[in-house]
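So the structure is just underneath, and the comments pick up after that.
Here the complex is missing a single protein chain, while all its other protein chains stay put.
Up next, chain A:
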Amino acid sequence: MSLLEITDLRVGFRTEDGLVQAVRDISLTLDEGEILALCGESGCGKSVTAMSVPRLLPPDTTELSGSIKLDGRELTTLPESELRRVRGKTVSVVFQEPMTSLNPSFTVGYQIAEVLRRHEGLSRQGAAKRAEELLELVGIPAPGRRMKEYPHQLSGGMRQRVMIAIAVACSPRVLIADEPTTALDVTIQAGVLDVFRDLRDRLGTAIILITHDLGVVADIADRAVVMYAGRAVEQAPVAQLFAEPRHPYTLGLMKALPSAAVNGRLAEIPGMVPSPMSDPDECAFHDRCPRAQDDCRLSRPPLERQADRHLAACFHPGGGK
């Protein structure tokens, strides 16, 4: 049994214009100690999928169905009070925006100690001591001094490390990292990824890494799920995905990587993402797809096994680059 099992997850948001279906029938699993990348362009539903696990979506407007099982325990029907014991303890989150995700009015030390006092029942002093160790763990120099500082006194990379320290404080089973390096300098990105790798190796934490950066995926992830318009279009171990991408969308993403540029020009994927309001029975990618044929407009290709552990949703999958 996998640590985390998501089955047929559908998430929609009620708006004035109707229901916006952000995630459509996603199924995936996550093993202990595994780093799973969720990739795809903005709005493809990767963040919503991950945030459904600790249910950090606006409760008033979210419509969620399907099943999310953590260690065999169903999370989607768990009452809010129980869920609060899961959040920050078993499942924790590192958010995208390090500049705004920390509270400007509290010291770094307080914000880390808070989660320890909540879940580990530590005393004020005990939590402060542990918080200092955590700062050291995530690679912040002079942690004793940093403890008493406020977020605005720290650089973006430092703040992201503080966020990570908060997220790993209670040794979570699952860590969700939502574009953790996007807002950071390239030189700092590698350091932050190292912290994640180290964490997985030391604590066996499973990590869901949300990113649109295939470079990051190749660097750190074990397995990747490529999402498009709310659906998983391809799923494979990272090495295999890069060696033999099957879905034309995955291929398009790879061609858009700077290292794949031809004559100094990046290849872009033509066209636009379809509206999340409608969902006709067709391949959502067909009007942007170089390989599209008539059958792509007639029904939706199911996610099918292409090779061992390699799934793709395409009627005309490619065989390689």
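What we mean here is this: contacts are C-beta pairs under 8 Å (C-beta built on N, C-alpha and C of every residue); 3 or more make two chains touch, one makes a residue touch a chain; residues count from 1.
The rule we apply is simple: contacts and distances are computed from a predicted model.
Among the names given as "Cytochrome C", "Cobalt ECF transporter T component CbiQ", "Peptide/nickel transport system permease protein" or "Gliding motility protein", UniProt records the absent chain under the name "Peptide/nickel transport system permease protein".
Note on the undisplayed chain: of the listed residues A:24, A:46, A:119 or A:200, the one touching it is A:119. Summary of contacts with the chain left out: across A:12, A:40, A:88 or A:317, the touching residue is A:88. When the full complex is taken into account, the listed residue touching the unshown chain is A:163, out of A:6, A:163, A:269 or A:311.
Of the candidate positions A:153, A:275 or A:293, contact with the unshown chain belongs to A:153. Mapped onto chain A, contacts with the missing chain fall at residues 54, 56, 83-89, 92-93, 95, 97, 100-107, 114-115, 118-119, 150, 152-153, 163, 166-167.
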